[in-house]
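Following this message is one structure expressed as C-alpha cells.
Note that one protein chain is taken out, while the other chains of the complex remain in position.
Right, subunit A next:
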Amino acid sequence: MEPREAAGKETMGSKKKNLSFLRSRLYMLERRKTDTVVDSSVSGDHSGSLRRSQSDRTEYNQKLQEKMTPQAECSSAETPTPEDEQQVGRMMAKRAKIIRELIQTERDYLTDLELCLREVVQPLRSKQIDRLDVEGLFSNIESVHQISAKLLSLLEEATTDVEPAMQVIGEVFLQIKGPLEDIYKIYCYHHDEAHSVLESYEKEEELKQHLSHCIQSLKNIYMQEGKPNLLDMGSLMIKPIQRVMKYPLLLCELRNSTPPSHPDYRALGEAFTAVKDINVNINELKRRKDLVLKYKKNEEEESLKDKLSKLNIHSISKKSKRVTNHLKILTRGESQVKDNTFNREEKLFRSLEKTVRLCVKNISSCLQHIEEATPFTLQSGAELREISSQDGEKNGTEPQDQVSKPYQDFAARSQRLILNPLSALLSLFPGPQKLIQKRYDKLLDYNSSLPRSAATESDLAKREYEALNAQLVEELQAFNQAAKTILLNCLCSFVTLLRDLMQVALQAYSTVKTVPLPVLGISEIQNRVLEEVHNLTFVKENSATFIERKLSFEKKKPAQVLPEVPHQTDAHRSKLLSTYGAEELYRAKRKCNATQEHDINLLEGELVAVLEQKDPLGSTSRWFVDTGCAKGYVYSSFLKPYNPGKGQKVDADNRFCDDDFENISLFVSCRPAGDRVSISDSSSSLSGSCGKFETNGADADHFQEVDEQIFYAVHAFQARSDHELSLQEYQRVHILRFCDLSGNKEWWLAEAQGQKGYVPANYLGKMTYA
C-alpha cells in the first residue's frame, strides 16, 4: 500500500492539473463531513485515483474499494482490509453498472421521446384533425424531451473522461431538479385527463384509425431496431411518468452501491431526497387535484339513492360535528384558524360573482329592449313619412334600410363580445363556490380537532384543510384577477357598441332631407291646417258635440241655429187677414215645433189660415196652413179659431187684463177698418197712442192683438248700437218679441216709428188705459 501511495504522490503532480478543481471540490465536500477518517482517506484516494488513471480502471477500482472499505466500515483503520477492498470494489462495480444503466435508460428514453414526437405528435398536429386534441394528449412533451436531453448531456459530461471515483451523479440531479420538477409536474398533472381523453378517442373509429396509424409507423421503426414492441398510445404517454418515478429508485440504488467514501455519496443522498421530493410534490399536486375533483362534483347530480348510500355513521357524525362547530363560531365569534388572505379573496370572489350575475341580467335586458325598440321606431318613421308625402315621392333614402343591417351587426357583436364571455364567466363561478364551502367544512373540522389534538385525526383534518386552503387561496387570486379583467372588458365593449350604434342611427337619420324649421312653429302650422279642415262643412255639421245635441229623426238638412228664423211678421199677418176670410183664420195656441216633414214652426199667437183640414195621408188632425211666410202642416190641436170678438184666455204675463182690453176695443172700434198706416205720432196722449199702432192693426180684431203688445217707455233710453232702439219717455212701442235672440228676457224686440230694435225690458211699462 505504502509504496503505491508514495508512487501515487510522486505522480500526482502530472495529473494535478486535471483533477485539481475536482479535488478541491471533493475536498470541500468531504470537509463538510465531520469524519476525520475521511480526510486521511482522501489523500489516500487521490493517490489511488491518480495511480489508477494511468492504468487499468478495473484494477484501480478494486484498489479504491479496498481503500474505501475502512471508511465504509467507519473504522479508524486507515489501511483497508482485503475484504473491505473487495467490497468497495464490488460496490464500485455495481455503481458503474448502475450509472451505465442510468445513462443508457435515459438515452433510450430520450430516443423514445424523440420518436414519439417525430412519428406521432408532429404528424397528428400537422394533420389538424378536429376532434383530436394533440395538446390534451401530450401536453408539454416537448419540454419533457428537452429536459431529458439536458439531463442526458449532463450525465454524460459527468461520466465521460471522469474517473469513476470522481463521478458525481448527485450533483447533476441537484442541478436539474428545479426544472425537472416543474416540467414533470405539468405533464403528470395533465396525464390523467389525457388518459381519459385517449380512452374517449379510442371509442371513435375515425380517431382510432389516426392513432393506430401513427402507432404503426412507430412500431415499424422499433421493429427495425429490434427493440421490444410498444403496446399502444397509452403506454407511450405514460413513459415520462414512469421515468420520473424511476429516478428515485435508480438514485437510491446508486447511493446504496456507492461507498460512503465516494465523493458522490452525499450528493447522491441529497439528489435522492430531491427527486423523492419531486415525486412527493407531484403526488401532492395530484392529490389536491383529486380532492378538488371529489368535492366539486355537483351534488345535485347525485340521486337520492346516492345520497342515502353515502350516509353512514361516519358521515353523520362528521356532519353533526360540523354543524356544532359552525354554531360555535357563530355564537362565540372568531374561529381559531383564520386566513385573512383567504377571507379577502373570498369576499372579492363573492362580489365579483354578484356583479357578473347582475351584469348579465341587466345587459341582456337592455339589449333586448334596444332590439325591441328599433323596429318600432323605424316602422313608425316609415309610416309617418308615407302619410306625409305624396304617393310615389321619396324624400331622401329610407332610414329603415340603413339601420336594420347595422343593428343586426350590433346584436351579433354584443352577443360575441359581451354576453358570451359574461355567461361563460358566470358558469365558472359555482365550482369554486362549492370548494369554498368544503373548505369551510374542513375548517370546522380542524377547529374542532385542535383542542383535542389527537395526533392522527387532527393531522388529517389539518392537512386536508390546509391543502384546500392553499389551493383555494392561490387559485382564487388568479380567478379574481382574470374575472375582473373580463368584466371590465365587457363593460368597455358595451359602451363602445352603444356608441357605434348611436353613430349608425345618427347617420341614417341625417340622410333624410329636412326642411329647416319654418318661422311658424309646428303647432301653429298644424292648427291652421286643422282649422281649415274643421271649416269643412261636413266636419262642422257632424262634429261629435253637435250630434249629441240633435235627435236624429229629421231627414232634412240639420237645422242650424240661424240668427233669423223666418217668423211671421206683421206684414204676413196682414196679408193673411186680407187674403183669407175670418172663418179660415186660426191662431196658434202655443208654440209648435215642426216634427214631420212639411211641418212648420209656429210661435204662440201666430195667425194662420187653414187651407186644408187634412194632410196627404188623410188624417184630419193635421192641417195644411199658411202663415203668410210659409205653408205647411200643423196639428189642429195647436190651433184655435181666430175670434177677435171674444175675450181670449191669456196665459202669458204680456197680456193686458180684460178691463183694459174692453176699453181699447171700445176706443178702437171707431177707427176705420182699412186704416193700416202707422201713425208715428209721438204724443203721449191716449188718442195719439192710437196712431202709433203698427200696420197690422187696421182690423179691429187684430187690433186687440196689437194692443197687448204695446208698452210705453217709462224712461228714455238711448240706443248704443244698431240693434237697439232709442226711446223717449212715454213713447209707445210695439213689442214684437219678448226676448232677444239668445232667449234673454231682459231685452225685447220693439217697434216704434217704423224702426225696430231692442229695448231693455225694465224701461218699459205696460200700457194701462184708464
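Structural remarks
Convention: a contact is a pair of C-beta atoms (placed from the backbone, for glycine too) under 8 Å apart; a residue touches a chain by one contact, two chains touch by 3 or more; residues count from 1.
The rule is short, and it goes like this: contacts and distances are computed from a predicted model.
Per UniProt, the protein behind the absent chain is "Bridging integrator 3"; the candidates were "Bridging integrator 3", "MKS transition zone complex subunit 1", "AP-3 complex subunit delta" or "Transmembrane channel-like protein".
Looking at A:245, A:370, A:629 or A:739, the residue that reaches the missing chain in the full complex is A:370.
Within the complete assembly, A:385 is the residue of A:150, A:219, A:385 or A:640 that touches the hidden chain.
Of the options A:223, A:525, A:571 or A:716, the residue whose C-beta touches the omitted chain is A:525. The chain not shown here touches subunit A at positions 288-289, 292-293, 296, 298, 347-348, 351-352, 354-355, 358-359, 362-363, 365-366, 369-370, 372-373, 376-377, 379-381, 383-390, 413, 416-417, 421, 424-425, 427-428, 430-432, 434-435, 471-472, 475-476, 478-479, 482-486, 488-493, 495-496, 498-499, 502-503, 505-506, 509-510, 512, 514-515, 517-518, 522-523, 525-526, 529-530, 532-534, 536-539, 541-544, 547, 555-557, 597-598, 616.
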